[in-house]
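The chains shown are only part of the set, and none of them has been moved.
Order of writing sets the chain letters: A, B and C. Residues in each chain are counted from 1.
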Amino acid sequence: MATAPPRDPALPVLSAEDVSLQYKTRERLVTATWRVSFKVYSGDRFVLLGPSGCGKSSLLKSAAGFLEPVEGRIRLNGRDIKRPGPDRMMVFQEFDQLLPWKSVYENVAYPMRVTGRFPRSEIDGRVRAYLDKIGLSRFADVHPHMLSGGMKQRVAIARAMAMEPDVLLMDEPFAALDALTRRTMQAELLRLWEDTRFTVLFVTHSIEEALIIGTRILVLSPHPGQVRAELDASGLGFDSAGTPRFAELQSRIETMLFNRSPTSLAEAHA
Amino acid sequence: MSHTLAADPPPRPEYERTPLAVDSIGEIVRDLSWRERLTQNALFRRIVILLVLAAAWQIYATWLDNELMMPKLSTTLVALWDALTNGTLLERTLLSLQVLVTGYAIGVAAAGILVSLSATTQIGNDLLSTLTAMFNPLPAIALLPLALLWFGLGLPSIVFVIVHSVLWAVALNTHSGFQSVSETMRMAGQTFGLRGVRYIFGILVPAALPAIVSGLKIGWAFAWRTLIAAELVFGASSRSGGLGWFIFENRVALETPYVFAGLLTVILIGLAIESLVFRTLEIHTVRKWGMQR
Amino acid sequence: EMSSVKVATQIGLPYLPLIVMQHDKLWETAAKEKGLDLKVEYARLGGGAPLNDALLSDSVQIASAGVAPMLTLWDKTSKNYGVKGLSAINASPMYLLTNKESIKSIKDFGPDDRIALPSIKVSIQAIVLAMGVEQAFGPGKSGALDNIQVSMAHPEAYAALTSKAGGITGYMASSPFQERALKVPGIHKVADSFQIQGGPATLSVIYAKADFVKQNPQLVAAFMEAQKKAVALIKSDLKGSIDKYYAVTGDKTDRAIVEGILASPEYDFDIFPKESMKIAEFMYSTGALKQKPSSWKDYFFETVHSEKGS
């Protein structure tokens, strides 16, 4: 059990400095991101936004400790990230992140068990509470292969959130969820954040979601990903959906991403 | 492919309904004909296959009419019954099984250690692939001198030879299974802070279980083969030898039905282990988990 | 002196004296008379090569097998372990059988025939047959039939010969396969080893390392006494000895056949080697032995030197 080191709130929890990520295979070299820098402070809900293939997942993997930058450095609390650890929980984009040999209940309980982050006696209560939140209590003893795509993602979300990690890395966690479930999950994430003020690094494709979830938004350019902008979105939530600031920020991001005026999009249809 | 543009779909009214509150719907069963029922029964199909094989044996042997080369199934069964009740077949089989299980267990454990090393370190990886490529093709006789030097004449030597036959097959399959574990699953395990042995047993082993089980099956079969062959070479010490020696003795005595009774014992044990141990294992693990159909 | 020894044999009737010794604990008794507490374990192995390995690795102290493996071992270990024969076990003939009416002598085997024998070139059957071939085809032509010889274990060879399977037309056999085969219609004898070797010849021998013999003189003496006693027992009470054979081995061979073989005048148990020099000389001539023994006493310990042998 790592006791968290004393933190100076003026220092970033996670900082990327000129991070370039590359995948090398025998036949091909793919640069995922190029010289990306950003700083995530404690309590930030930091959103990565960018077109498909721009390296968002790669950045998240790098922060989780799975991918070493070929250039630059990525640091957690001032120390270079060398390997993954239970202080950073990750929700992956893929559906096969659950352990097929464990039931839904066990999948959620397992990380808590192996890390010993919570006393044994608390685990059962926590698991049941989170299964309830994701609406899968009835499926507690079912194995993942019997779940639908969205149900799998919800279990993965519960697994990560139940751990209450210092840093939560989420890669499009809500993409497979229907509108209602998505809302509920977003609200749940925000409520949990209010309670424990962990740090979130969140990847999404939805600009609306970015604004609701995020306090800071990093907009990336298309492949290979470079920083396009970093925006402030603090103070926006569900109830700001109609407000001018929300709309203004939304259209600003759309312009950035689409690289033309958002209204002209309808032309794509014609 | 010519597309004639379809006419617009007909206009239809919209409608809304109130879904029924169906809390739990039981199984909806379709009637099956007795034929479907039978062909869907695995045990039944298996018995049919066994009966067909038995009939083929009996007919071929009757047609061949050469008891020395291939006795009839009926003769073999009589011999089997005789060897079981009046003879020592049971005792010898038990002795063999004991040696077999010992060797198998050690072999599997050794494979586990080797593969664990190779899963965690680069040099372990190279070691495994090099050792396997080198030693796996070596016949048991190559090990005889070493076995004799290290363990002398007797059961430990047979165990050693069996370990050799189990180890590489199990290690190879397990290793290949580990290598095929999906990157996402690995990463998931690592975010829980699993490392070393806990990572191997918590993630890699269950994720690679289908490959491991088929390695175990192959290892088991080859342990048998090796045992039978090794018992010929190592023979019987003061006490009676095992099943292999039983087969060899009867072969030399030209008691072919008893030879086949011994082989039939091997076959029957093989079937029993497959359906009791391996199938059960599969049903309660990989099939239940949806990792194999 | 050692208090526990292991004896390894193969299976078959030639080892009857050792089986009687095992059954009656003759060696233990003889050792006791010399004031030694001895535990003997008898193991039966399935082949000659592992037997040699067992002896060389000190897994067993005394081994018994055919003359040929003993000679090879003597040849190869003369500079280190000094393996030599302790005594002979038996003299019995080996028959060359055929299932072809037209074959009357060794010379009649043609290129389309196949002679089965255990381990071409190296088994005692192969060596004796080669001696016979040389006698039939002339000096230096001992390899004339090599091309039609095939390795096959006795049971398969027997089955193949008697049921005319696999193209086998000849079979250099030994007891009890040859006696059983001769009872099958259509099988007849072409030659036998006594004919080729010029008289009754030793088939199996007992051998050990020089160290063992040197360091355990009392045990070795006791062994010789025990073996002599066993031979005497067999000669005086054949039926009783056969009972012991069945009790120890659990062999299922028809008792009438076993009795018939052992009662035949050609089948003799004796601790003194017979006609072994002919084999040794022949093996030297084909290069199987690197050194030429000047007499049979070179490859037997003094345990049997005092008496007549050859």
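Throughout what follows, contacts are C-beta pairs under 8 Å (C-beta built on N, C-alpha and C of every residue); 3 or more make two chains touch, one makes a residue touch a chain.
What you see is a predicted model, and the numbers here were worked out from it, not measured in a lab.
Q: For the full structure file, work out the chain stoichiometry and give it in label form.
A: Chain counts for the entire complex are A x2, B x2, C x1.
As a convention for this text, only the chains that are shown with their structure count from here on.
Q: Which chain maximises the distance between its CA centroid and that of chain C?
A: A
Q: Could you name the chain whose Cα mean is nearest to the mean of all protein Cα atoms here?
A: B
Q: With centres defined as the mean C-alpha position, give me the chain A-chain C separation in Å.
A: Centres of chain A and chain C (C-alpha means) sit 82 Å apart.
Q: Roughly how far is chain B from chain C, going centre to centre by Cα mean, in whole Å?
A: Chain centres of chain B and chain C, defined by C-alpha means, are spaced 42 Å apart.
Q: If you average the Cα atoms of chain A and of chain B to get two centres, how far apart are those centres in Å?
A: That gives a centre separation of 44 Å.
Q: Chain B: which residues touch two or more other chains?
A: Residue numbers touching two or more other chains: none in chain B.
Q: Which of the residues in chain B end up touching chain A in this complex?
A: Interface residues on the chain B side: 182, 184-185, 187-194, 198, 202-203, 206-207, 209, 285, 288-291.
Q: How about chain A: which of its residues touch chain B in the complex?
A: Per the touch definition, chain A meets chain B at residues 61, 64-66, 83-86, 88-90, 92, 94, 96-101, 110-111, 114-115, 143-146.
Q: Within their complex, state which residues of chain C touch chain B.
A: 6, 8, 11-12, 41-47, 50, 53-54, 57-60, 153-155, 158-159, 162-163, 165, 177, 180, 249-253
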